[in-house]
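Here is chain A:
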Amino acid sequence: SSKPEKQGEKEASSGDVIMKKDLTIASSADIASLDPQGHNDTKSERVSCLLFNKLFKLNTDFKVVPDLAEKWSQPSDTEWVIKIKEGVKFHDGTEMTANDVKFSLERSLTQPKVQHVLSGVESIEVVDNYTVKIKTKSAFAPFLYTLVHAGASILPQAYVESGDNFAKTIGSGPYTFVEWASGDKVVLKKNEAYFDADNMGQMETITFRVIPEGTSRTIALETGEVDIVEELQTIDMSKVEENEKLALYTKPSTTINYFGMNNEKAPFDNQLVRQAMNYAIDKQAIMTVAVNGAGIEAKSVLAPTILGYKESNYAYDPAKAKELLAAVGYKDGLEISLWASGDERKRIAEVIQANLLEVGIQANIEMFEWGTYIDKLMKGEHQSFVLGWSSNPDPDATLTPLYYSESIGGMNFSRTNDKKVDKFILSARGELDLDKRVATYNEFHQYIMDKAPIAPLFVKNNVVGANAGLKDVELSPQGLWNIEKIHY
Partner candidate 1 sequence: MREKVEVINTDLKKKKEDLKKKAKKRSQIADVWKRLKKSPAAVIGIILIIIFILMAVFANYIADYQTDAIKMNVVNRLQSPNKDHWFGTDEFGRDIFARIVYGTRISLFVGLISVGIALTIGGTLGAIAGYYGGKIDNMIMRVLDVLLAIPTILLAITIVAALGASIMNLMIAVGISNIPGFARVVRASVLSVKDQEFIEAAKAIGARDHTIILKHVLPNSMAPIIVYATLKVATAIMATASLSFIGLGVAPPTPEWGSMLAGGRNYMRDSMHIVMFPGLAIVLTVLSLNLIGDGLRDALDPKLK
Partner candidate 2 sequence: MGEKLLEVKNLKKYFHTPKGLLHAVDDVSFSIEQGKTLGLVGESGCGKSTTGRVILRLLEATDGDIYYKGQKIRDLNSNEMRNLRKEIQIIFQDPFSSLDPRMTVSEIIEEPIRLHKLITNKNERFERVLELMELVGLSERLINTYPHELDGGRRQRIGIARALSLNTKFIVCDEPVSALDVSIQAQILNLMKELQAQLGLTYIFITHDLSVVNHFSDDIAVMYLGKIIEKASAEELFNNPIHPYTKALLSAIPRPTIDKKVKKIILKGEITSPINPECNCRFANRCNFTEEICKMKEPSLEEVISNHFVRCHLFKG
Partner candidate 3 sequence: MNNKVLEIENLRIQYVTDDGTVEAVNGINICIDKGKTLGLVGETGAGKTTTALSILRLIPHPPGKVVSGFIKLEGLNIMDLSEKEMEKIRGGEVSMIFQDPMTALNPVICVGDQIAEAIHIHQNVTQEQARQKAKEMLEMVGIPGARMEEYPHQFSGGMKQRVIIAIALSCSPKLLIADEPTTALDVTIQAQVLELMKELKEKFQMSMLMITHDLGVVAEVCDEVAIMYAGRIVEQGTLIEIFTNTKHPYTQGLFHSIPNIDDRKAKLIPIKGLMSDPYNLPKGCSFCNRCNYAMTICETQKPEKIEISDTHFVACHLYKDNLDFQLRQ
């Protein structure tokens, strides 16, 4: 299921082959920063990926593949020796060396937004001009996955130290920086001197345009003002599909939406109640209402594309839910508060609210503004909530922050505090043998879904609308990918 499905296979009629050499991509929000270590969001990452290289990168199947790295080895459980390709040039023509690598990775530890990415690293040594040795604090299986994060991009040390503050950003990627009009657009130009001839940029220029409103994005695509809409509003999927000139791409993402419960507070401190919730919620209805069906039902705490996934067997069964509730003594129903933030989560909450009403639970929705929401969730003031989580390909990147007991007060909003869960997480993290790791995770899934700290809802599809004339549009679970390869 990892091949992008191009739905409604259509080619622009051969008569009018489009010869455009510039690509405009509509995205819903502006990038936060051009410094790849100054942000931690997908919009910015998409741009930094074109401007910078990392030692490794993910392919569309979510596998780690080398980017700058030429060879790597693991002398011990905690040591990684990586040699980068020779002759990689930054946009200003200077060559990339191991010093830049050491500098970049060390810098990432000091940058607030990304200091967590390589927090497992103990030290970095320059072995020779093109080789570095990285020591981790402990055996850390998903280490290579951390290196694909934008925060681990390799920056030109000289440039960064010049204090330009990324005003005229210089990287090594397939595209060079031209302009960033805050709130409006980012313009990139093809890097003719890119080191990787196989992955050269295809279009002369790429423009990322910010169009916050969904309907406006679709219309811009329809009028041809933009070539690709990276987050197509799901209600408009059929419109794009039916339009001769447009093509629709969808692919399940790694973003899992879940109904979270505060495991420390009644009534959700009771496992049976939590299980009842898993039966009471009609995931299909949620998907229909929230994303117009563009997703797949979620059956565990992670997206199916993620390593070691194993689904649970909860199904929509209000009768069962009632039964369970009755068993714990909530025959006459109960009242809970349900928190949400943002438009989509509001819709999800509304469906949940309606579902719960059927089993005799009155859920009062409280809406918060995003910053407040997260803050209050961290403080554990909630009873239940709706949230999404987009994860790295490595399961640990989800499980530790979300279910590890020490993350309570952080992202562990369900406040899961279970010795066994902790043990699973720790042992899987240190397990370097892939099969064993997968087995541990399989078992973990079973265990945690029985505990049911949350009720998984659905995994949203990435939905991209594009001009039908565009070729090589590929989606990865993270969304629009390999932008440098897209062309008319």
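By our rule, a residue touches a chain if its C-beta (ideal position, glycine included) is under 8 Å from a C-beta of that chain, and two chains touch if they have at least 3 such contacts; residues count from 1.
Picked so that all candidates are chains of the complex that A comes from, given by their letters.
If you're wondering where the values come from, they're calculated on a predicted model, not measured in any experiment.
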{"item": "In-complex contact partner of chain A, selected from candidates 1, 2 or 3", "value": "1"}
{"item": "Residue ranges of chain A in contact with candidate 1 within the complex", "value": "214-215, 233, 235-236, 239, 282, 285, 288-289, 341-343, 346-347, 349-351, 353-354, 357, 364-372"}
